[in-house]
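Only a single protein chain was left out; the remaining protein chains are all shown in position.
Our next item is chain A:
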Amino acid sequence: MEALKELLIIGIGAAVVNNVVLSQFLGLCPFFGVSKKIDTAAGMGGAVVFVITLASFVTSIIYKYILANEAIHMEYMQTIVFILVIAALVQFVEMFLKKSVPSLYNSLGVYLPLITTNCAVLGVAIINVQKEYNVLEGTINGFATAVGFTIAIVLMAGLREKMEYNDIPKAFQGFPSVLLTAGLMAIAFFGFSGII
């Protein structure tokens, strides 16, 4: 029961309290880039949940049993190993989905290659190492972080769809107005900071 509570705290902490986009500034490129429509934002969110969960599971295992192994001690290789593992993993997932689950591939496929350069994936892997999470905690942390990303990007897309019809001063159209919205959302997310 105690362990379950621990996992729940990690999950909620990663999903809303320390929201990956709005308080840690990871994954901003897709957050600004694919948040024009709710559909595409949700698609991107789904792909990110899928990849980050898998990637944090795999990188946790590799770190724990290979890099941090008593006999090997190659912790300093983590950045290189993680980024290559993530890049390879994304390729494999893409090929696997294309071959075996075409329906899922059709909805997530276009977003998959972009995720390699999403810094949230590498960020979560490194955070897992820094906080010394075990494999299960690391995977939960990855999943919750990705859910937090999805929440933020879908909310953003909803706001931007409405903003299309607003009369915004010319200099603020586009990027600046999106940044201001993100700032207001970040303030709103501060409200969660008391819950754990």
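Assume a residue touches a chain if its C-beta (ideal position, glycine included) is under 8 Å from a C-beta of that chain, and two chains touch if they have at least 3 such contacts; residues count from 1.
Going forward, contacts and distances are computed from a predicted model.
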For the chain that's not shown, choose its UniProt protein name out of "Membrane-bound O-acyltransferase family protein", "Ion-translocating oxidoreductase complex subunit E", "DNA-binding transcriptional regulator, AcrR family" or "Sarcosine oxidase subunit beta". "Ion-translocating oxidoreductase complex subunit E"
By the document's definition of touch, the residue of A:Ile9, A:Ile66 or A:Ile80 touching the omitted chain is A:Ile80
Per the definition of touch given earlier, which of A:Ile61, A:Met163 or A:Leu180 contacts the omitted chain? A:Leu180
Residue among A:Gly13, A:Pro30 or A:Gly142 that touches the chain left out of view: A:Pro30
Those residues of chain A which, in the complete complex, touch the missing chain: 22-30, 32-34, 37, 40, 76-80, 83-84, 87, 109-110, 113-114, 116-119, 122-123, 126-127, 130, 170-180, 182-184, 186-187, 190
